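The structure follows.
Omission of a single protein chain aside, the complex is shown with its protein chains in their original locations.
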Amino acid sequence: MGVVLMELVIDDARKFKQCVDAVVNLVGEGVFEVSKEGLKLRTMDPSQIAMVDFTLPHSAFSKFSVAEKVNIGLNLADLSKILARSRSGEKLALSLDEKESRLMLKFSSGQSKRSFKMPLLESGAAFPREPKISFDATVRVNGGEFKEMLRDAGLLSSHVTLHARDSEFIVEAHGDSGDLLIETKADSEAVKEVKVTAKSVAVFPYDYLDNLTRACPDDGDILIELKSDAPVRVSYEVGKAKLSYFLAPRVETA
Amino acid sequence: MGVVLMELVIDDARKFKQCVDAVVNLVGEGVFEVSKEGLKLRTMDPSQIAMVDFTLPHSAFSKFSVAEKVNIGLNLADLSKILARSRSGEKLALSLDEKESRLMLKFSSGQSKRSFKMPLLESGAAFPREPKISFDATVRVNGGEFKEMLRDAGLLSSHVTLHARDSEFIVEAHGDSGDLLIETKADSEAVKEVKVTAKSVAVFPYDYLDNLTRACPDDGDILIELKSDAPVRVSYEVGKAKLSYFLAPRVETA
Partner (left out) sequence: MGVVLMELVIDDARKFKQCVDAVVNLVGEGVFEVSKEGLKLRTMDPSQIAMVDFTLPHSAFSKFSVAEKVNIGLNLADLSKILARSRSGEKLALSLDEKESRLMLKFSSGQSKRSFKMPLLESGAAFPREPKISFDATVRVNGGEFKEMLRDAGLLSSHVTLHARDSEFIVEAHGDSGDLLIETKADSEAVKEVKVTAKSVAVFPYDYLDNLTRACPDDGDILIELKSDAPVRVSYEVGKAKLSYFLAPRVETA
């Protein structure tokens, strides 16, 4: 791992926190790849059920200087806690010191300056490959509405059925205390678009769906790509950051 | 138990939640009796210390159709959780399906439709009788003020003394960390009316008083009917629902 000097400046430290939180909901550690294009992170959650792919283009930074590609392995939970200390209107500068093998986070606003240093982790894990799936259905749904649907489902079961057919998106859950059925036609306020080449249905763990949609703004769109009994792909944007998740379906054992 | 078709529609699902919460604070399961007059529920709490009597007249519904008297046994805690998922402005339709022996709850607002199904419970327990007590004192007190008095008392003891005499209502509590005395004259903002035929005083468990008054709106009135060392009757309204509770006093063992 060649660590070299870099300096990244973000004008609003809190926006960077939102991006990191979208990842930390799923994984506790991760390796950011910093290159001329921007910041990237792709990693599996510890149980290998979900993959997160995060990119923040260099245009999201007011200063973005990196000599060559750098890998920065970090404890994301610690990073999130430090970013949570950012105050309104604070600027954040990220830099590396080769000798110390530490990430430097400098918060500044006017005369006030605070700097945190975080130890870098070994970046042993290889960048995982994105699974190649030819999806049969694409659903574009409002972020806030989809989160509400999931919470309805989470009330009854630890698993949620996602179902796309014709021009309809269906969320189902079944448990001891009751059953839920939410059928929403396309071109509504909640479900903006449903494109289907083949009826697609699969069952996913509620906790994961809840975690991986949590960072999506309520007024943003979520893209859900489905294929029966295959992983779902869930994508959305947080400011300039692009987030995309793959989540494995529940496999029924006969 | 003869289960027949019925359909009840409430224009504001959240109001129905408030009614159910007034019962669920005390009992986890209950049997609603649906008849032409409306909805009724009367049940003892599991420890047999308190009885709740709930009625919601048919006029509280925008549609109220029931062929014959129906008993609907439900897990009220589950019902409350499902009702908590209702969103602002949503309509709620309740119906029964004879084959499935399930209660159907359809929330709707505009294009959005969600339906929950809940299993019905066996309604083994008989409708308990109301105790016949000739009370000696009647106190009409502001809901918010009475809840504050109870919280003052709950700070010091697990038991609260309620006391009505002449034109005065008194709340007392005694504990290791201190004593409390609240004397309030009638015709004040807090205590609107005190009618006494005989001085009445009794001691009640704080937790129960707290639970059974919780659903009362702060700006509503609570009617407290007392007789020395006899159960108290506490009644109030939540919208169109009428709630009345009997609570047994603490019996001093000599």
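Chains: A and B, in written order; residue numbering restarts at 1 for each.
In this text, contacts are C-beta pairs under 8 Å (C-beta built on N, C-alpha and C of every residue); 3 or more make two chains touch, one makes a residue touch a chain.
Quantities reported herein were computed from a predicted structural model and do not represent experimental measurements.
Of the candidate positions A:Ser101, A:Ser115, A:Ser158 or A:Thr197, contact with the hidden chain is made by A:Ser115. Interface note for the absent chain: among B:Glu68, B:Asp97, B:Glu122 or B:Glu183, the touching residue is B:Glu183. The chain not shown here is touched by just one of A:Ile82, A:Val139 or A:Leu247, and that residue is A:Ile82. In the full complex, subunit A touches the hidden chain at residues 75, 78, 81-82, 85, 87, 102, 110-119.
In the full complex, subunit B makes contact with the omitted chain through residues 148-149, 151-152, 155-156, 176-185, 188-190.
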